[in-house]
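Missing here: one protein chain of the complex. Every other protein chain is in place.
== subunit A ==
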Amino acid sequence: MKIIFFGTPEYVIPILDSLHKAFKSTSGESPIVAVVTQSPKPSGRKQQLEYSAVDTWAHKNHVPIFFDAKEIVLKNIKADIGVLASFGAIIPDAVLKYFQYGILVIHPSLLPQFRWSSPVPAAIITNTNPTGVSIIKMDNKFDHGPIVTQFKEEIKEDDTYGTLRDRLFAKSADVLVGMLPAYIKGKINLKMQDDSKATFAGEIGKKDAFIPPELLWSVVGGQWSEKNNEWKIPFIKNYSLVPSAYSLDRFIRAMQPWPIAWTNVHLSSKNKVQITKKLKILKAHLKDLPATGYRLPATELVLDFVQLEGKNPVSWKQFLEGYPEANFSS
């Protein structure tokens, strides 16, 4: 089997490793005949070129590296099938048609749920449990192609975007290797996606990780305001949360390790002028409050670690000691 792999970040390496091990020829030749990945980018203070994880993997395993999918066709690289996971660019039609068995896309959600680029944080935020992975055959629309196989995976209570994503890709490596021979033989019936149930989660940026301060404050005390019952999540198309300790806890986990949830906090400077700064919420957890004489049982959000812009991470307790005047009104 000759495979061309399209992908970029570290967390897709298990897929490359599994394919490499499972379909190695008797003479030790890799089934991966080429990788297509994002070109190295200058990064950090010294602006040194940073190579993608897939680039580094291919270099180590003596596999040819391309930065433009079209080169596969131009250079006539012989391959049966393409496998794509977190590639980060569009595949031209000519490249798609170049493969006899098409390109299989590994997408970490149960499609048609959460098409586009942020399915994992979207599943955590919306409490779509179980979520899972879909392996689809690429067609000319984004994340629209027929489903070859799917598997489900429970979201754990302490899962973050990072931990869940790594687990989903690691498991999909085994699933992909298990189904590829049957797929090539044409023994798998592909299933069209039900477009009427499609939902969409676009790219996340730092601004998407913002928590309105009044929402955060209301649940840190184990209460909520009846007025605040809708919190729009911009990167999930057409979706809103009901603010609560539960949804904020999920939101904070869904933004780890990147872009990290943040809010605005008002502090007063030496001359008593109020200044507003960004406060990152690094870690939080839920705590059940038992019923007392006058209060029903409730669940509150407890902040563990925070980081004020320009400062080091500190515990929530340390932060309040350092800034007793801090307030979170909008």
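Note that in this section a residue touches a chain if its C-beta (ideal position, glycine included) is under 8 Å from a C-beta of that chain, and two chains touch if they have at least 3 such contacts; residues count from 1.
The rule we apply is simple: contacts and distances are computed from a predicted model.
Participant: Not counting the visible chains, the remaining one has a UniProt entry; which protein name from "acetolactate synthase", "Transcriptional regulator", "Peptide deformylase" or "ABC-type quaternary amine transporter" does it give?
Facilitator: Options "acetolactate synthase", "Transcriptional regulator", "Peptide deformylase" or "ABC-type quaternary amine transporter" narrow down to "Peptide deformylase" for the missing chain.
Participant: Which one touches the absent chain: A:238, A:271 or A:292?
Facilitator: Final answer for the missing-chain contact: A:238.
Participant: Among A:229, A:276 or A:318, exactly one should touch the missing chain; which is it?
Facilitator: Reading the full complex, the residue touching the unseen chain is A:229.
Participant: Which of A:86, A:126 or A:263 sits in contact with the chain that's absent?
Facilitator: From the options A:86, A:126 or A:263, the contact with the absent chain belongs to A:126.
Participant: What residue numbers in subunit A mark contact with the hidden partner chain?
Facilitator: Those residues of subunit A that touch the unshown chain are 110, 112-113, 126-130, 152, 194, 196-199, 229-230, 232, 236, 238-242, 244, 246-247, 296, 298-299.
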